[in-house]
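The other protein chains are all here in position, but one chain of the complex has been omitted.
For clarity, chains are labelled A and B in written order, and residue numbers in each chain start from 1.
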Amino acid sequence: MDIALDTFEVRTGGRCEMVDITAEVAGVVGKSGINDGECTVYCKHTTAAITINENADPDVVEDILLTLEKLIPKDLDGYRHIEGNSDSHVKSSLFGCSEQILVKEGVLLLGTWQGIYFCEFDGPRTRQVIVQVIG
Amino acid sequence: MDIALDTFEVRTGGRCEMVDITAEVAGVVGKSGINDGECTVYCKHTTAAITINENADPDVVEDILLTLEKLIPKDLDGYRHIEGNSDSHVKSSLFGCSEQILVKEGVLLLGTWQGIYFCEFDGPRTRQVIVQVIG
Partner (left out) sequence: MDIALDTFEVRTGGRCEMVDITAEVAGVVGKSGINDGECTVYCKHTTAAITINENADPDVVEDILLTLEKLIPKDLDGYRHIEGNSDSHVKSSLFGCSEQILVKEGVLLLGTWQGIYFCEFDGPRTRQVIVQVIG
C-alpha cells in the first residue's frame, strides 16, 4: 500500500464560512502519484468541519450557513461552556471532521457539482487541513 | 492492496425517500473477492446522502424523514438559491455523502439492525452510487 500525507492551511475571514478546498486536495492527490485508492480530508479542529456540497452557485453555501445559524443559535438557554462557542462544536459534529473521496486514474471521483469545503464555525482563524491518499 | 470499484443506479420515487441499498452493496463486496478490508459507499450528488440506520421497522425511516422536514423546512426566510432546494443541500451535508463499512471474511460488518440507505432529498431522480472495496 502506498501512502501520501500532506497538510495545508486555510485562513478564514468570518465567524462562519465555507471555503472551497477542492483544488488543494486535488493537488495533493496529483502529487502523490497514486492512481487508484481513497483520499481522506481531515480537519484537526473541534469548531470546524469538512463537507462536500455544490460548487456551482455560491448561494448554496450561504443558504447552508444561514440554515445552520437558525437551527443552532449562538446562545441557547442552558449552555455552560464558558468560551461561548458551543454552537460551533455542535455544527462540527453535525457535519463531521472528515470526508473520504475515491480516487480513480489519479483523479478525485467527485460528482459534477461536488466541491470539497472547509467549514469554519468559529473564525476568523488560521486552520490546518490534513490530506491522506492511500492506494 | 486490492481494489474493486463498481457503480449502480437508484431510481427514487418521491422528493424525500430513503432506499435500502444494503443488498446492492453486499453484492459488490461479494463480487470483489476481497475478504478483509473496508467498503466505501459514495453518492455523487449534492442533494442526496448515504446513511446507516434501522432496517427492521420501516416506520423508522419515515420518522427520520419527518424530523428532517420539520427541522429544515423547504422554504426558509432568507434563502437565495434560485432552484428552491437549499433544504436538500443542507440535509445532504448533515447526513454526509458517504459511509465506510468494515469487511471481514468477505462480509460487511453491519450490526443486526443496520441497513445502508441512499437518501433522496430532491427527487424523484435517477441517482448514481459508487462502491469501492479495498483490502
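The rule we apply is simple: contacts are C-beta pairs under 8 Å (C-beta built on N, C-alpha and C of every residue); 3 or more make two chains touch, one makes a residue touch a chain.
Keep in mind that what you see is a predicted model, and the values were worked out from it rather than measured.
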Which is it among B:S32, B:T51, B:N85 or B:Q132 that touches the chain not included here? B:T51
Touching the hidden chain in the full complex, which residues of subunit A are there? Just list them. 1, 3, 5, 40, 42-46, 71-72, 76, 78-83, 86-87, 89-90, 92-94, 96-98, 100, 128, 130, 132, 134
Going by the touch rule given at the top, which residues of subunit B touch the chain that is not shown? 1, 36-38, 51-54, 57, 59-60, 62-64, 66-68, 70-71, 94-96, 99-102, 104, 109-114, 134-135
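Heads up, the rule we're going with is that only the chains that are shown with their structure count from here on.
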Separation of mean Cα positions, subunit B and subunit A [Å, integer]: 19
